[in-house]
Every structure is written in structure tokens, then in C-alpha cells.
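Written out below as C-alpha cells is the structure these notes cover.
Removed from the display is one protein chain of the complex; every other protein chain stays in position.
Right, chain A next:
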Amino acid sequence: MITFDRVTKRYPDGTVAVDDLSLEVPTGGITVFVGPSGCGKTTSLRMINRMIDPSEGRVLLDGVDVTTVDPPTLRRGIGYVIQQAGLFPHRKIVDNVATVPQLLGWDRRKARDRAMELLERVGLDTGLANRYPFQLSGGQQQRVGVARALAADPPVLLMDEPFSAVDPIVRASLQDELLRLQAELHKTIVFVTHDIDEAVKLGDRVAVLQVGGHLAQLDDPATLLARPADGFVREFLGRDRGIRRLSFVPGAGLGLRGDLTVPVSADVASARGTAEPWLAVVDPDGGPLGWAATAGLPESGTFEAVPLAPYGTFVRDRDSLRAALDAALLSPSGNAIAVDDSGRAEGVVTREVLDEALVLAAREASRVAGETRADEGPGEAGGAREAADGR
């Protein structure tokens, strides 16, 4: 666990970058520091590995004041990833990754094997091991940066805007990769970003910092979206808060209708007389093909001959209510097709079921918000503002 205990950082020129910050970063989770430029995210992060020392207060790592530890020793036990990767240009990729193990005195062979293993772990072709950094794309360099930080298997990982210099598609895949790695490794990660979407996607907990180094709010993403602590946080979270919150409502509980799917080889006669306006047509393997309107079915033949309307799917075990809603909005029927991991249709989630789930989610959100109002006592006008600005 990392503890900020009333930490203040004042730079020699008088700038207060962090002001009386107290927070705890729990072991084994991702805590994101997010906030506008200049709010003190980097400063806070760098006080953990003593790249900067606090002016007041203490930073504790598992109860030990970090300023009592010799910086190089401390840093060898903490992975550090920065925006521009900061790879050593004169060393091959594999040697870059092996930097800390070598500092720790591992033998060459072992350090190298470990480096190769990590390159694979972060999704890099080991054929890149003997290249130099300049021969890699930005996204690949960033992966190497992550591999290097993980090389000596430190329990703590500090990441300062590691993905902000790559294009959105690469960024998304790096984020997914990090989540996948974290599911295996359970590191204590402090992740700095100015991108609230990234914060909400990656964080188990999100600390929103305000310019001047104040902590505005620290919560899990769903709570953060449901209940911003104040106007600053609300503004920073931006639009579509309600919809985005649905990302944290699991889709697994949604009720399925098994009677709304029909194999493409079935005779259209079997569907005649049904009251349902739309049926989901699936191929012999169970993969969805599209929606058939029961009103316009031909006289005879199978569903092969029926024109199909577009559809949307979501993975029921994995995806959120937001994904289910999105799938429904992609179909003229307004229903979503639930599929399993291999893409086979499990059934249909109807508009009505979604509607109910949305209402429940909305109630839950306002319940959370309401509880806080009670907690914080009279005079908290958050609910009223919520209503007034229409979000």
C-alpha cells in the first residue's frame, strides 16, 4: 500500500504543485491520478519513487517513509514508465528490458531469459529483441517500456501518461493489454493521465486532482460518474456521464428470450402466425446473420431467401449494459442479440428487458447519490444541480 500523508510539494520558485494531499493507494489495484494539465499528477507520482521529495508530509510505501530509503535502491523495486518510453537508444531491446535485473546483479543469461519472457508477455514479437529502439514504432516502444518496468517483478508500477503519445487505436490496445497483464500480475499500479476516459477504463479507483494540487474526489469509476463531488469534477467528467456509467453495470444479469432465434435452414412456415415482429436468424453454427421481419415473409421456402436487417451483439458474460444497449440500437427491432465468447447466439435481450435494466441502473445511481447527500448532511445541493443542468 502507498500512503500520501498530508503531502505538500512547493517548488523553489514558490509553485505549490501538490497541496496537503492525503490518500491511500491500495495494494494490487490500479489507482489513476487524473486532472487537467499542471494539477500536480506527475509531481505526486514522482514523490513515490523519490524522483521528487515532498516539502511537507510523508509518502509511505507499505508503512515505510520512502525518504528513509536510498533512492536507487527504492527505484529498483518500483517499475517506472514514462510517456516517451525513455528507452536507451544505444542498447538493443532485450538489453533495455534487462536493465534493472542486471543492476540487481542477476547473471546475464537469467536477465536475458527474463527479458525475452517479458517481451512476449507484453505482446511483442521476440524477433524485435535484437533491434534498437529507433527501429520500433511508438506503440512498440511503449510496450518495451512496460516490459522494462516489469522486468525485476517489482510489486509497484508507476506510469506517467504512458499511452498518450500514440494514436487512439494503438492506445486502446495498450490499455487492454495493461488490463490483461494486471489480471495476471496484480501489481499495485499508480497511473497518471489527463484523459478521463482512460482513467475510467483502467482505474479500480480514480483520484481527480484539481489545479493547485488539491484532491477533488477519490472513488471507483462508477461512483465517480454517478456522483461527482462538485462542479469541477462534474465539468471534468464531461458529457454523457449517465450513458458512460452503464459501462460499469454488468450485462450478465439480463434476461434472455430463447424463442426469438431461428435457424436459417428453418421453413418460413414455422414462423407464420407468431406475434413477434422480428426474429433473429442464425447460421448452422449458431452465429447471428440478421433480423427477419415476420410481416414480410415469403409464401414458402426457408429463411435463406428472406432479406435480413442489420443487428448488434454483445457478449453476455463479459460486456456491460452499455454494450447491450448499443447492440439494441444497431437493430431495427430494438433488441440485442446476446452471444457467447465464441460468437454463438445465446438468445435475445428485448427492448422491454433493457428498459427495465436501465430503470434499475438509474435508480441505483440516484440511490448512491442520495446516500451521499444524507452522509454529507444538509446544504449539499448536488442533486439540485444535477436536475438543473439536465444531466
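Definition applied: a contact is a pair of C-beta atoms (placed from the backbone, for glycine too) under 8 Å apart; a residue touches a chain by one contact, two chains touch by 3 or more; residues count from 1.
Note that in this section contacts and distances are computed from a predicted model.
The subunit not displayed here is recorded in UniProt as "Osmoprotectant transport system permease protein", chosen from "Fe-S cluster assembly ATPase SufC", "Osmoprotectant transport system permease protein", "FAD-dependent oxidoreductase" or "Probable cysteine desulfurase".
Which of A:V59, A:V100, A:V166 or A:L224 touches the hidden chain is settled by the complete complex: it is A:V100.
Among A:K41, A:R75, A:R112 or A:R234, only A:R75 touches the chain left out of the display.
Only one residue in the set A:R10, A:R58 or A:R91 touches the chain that does not appear here, and it is A:R91.
Listed by residue number, the positions of chain A touching the unshown chain are 49, 51, 71-77, 80, 82-92, 99-100, 103, 130, 132-135, 148.
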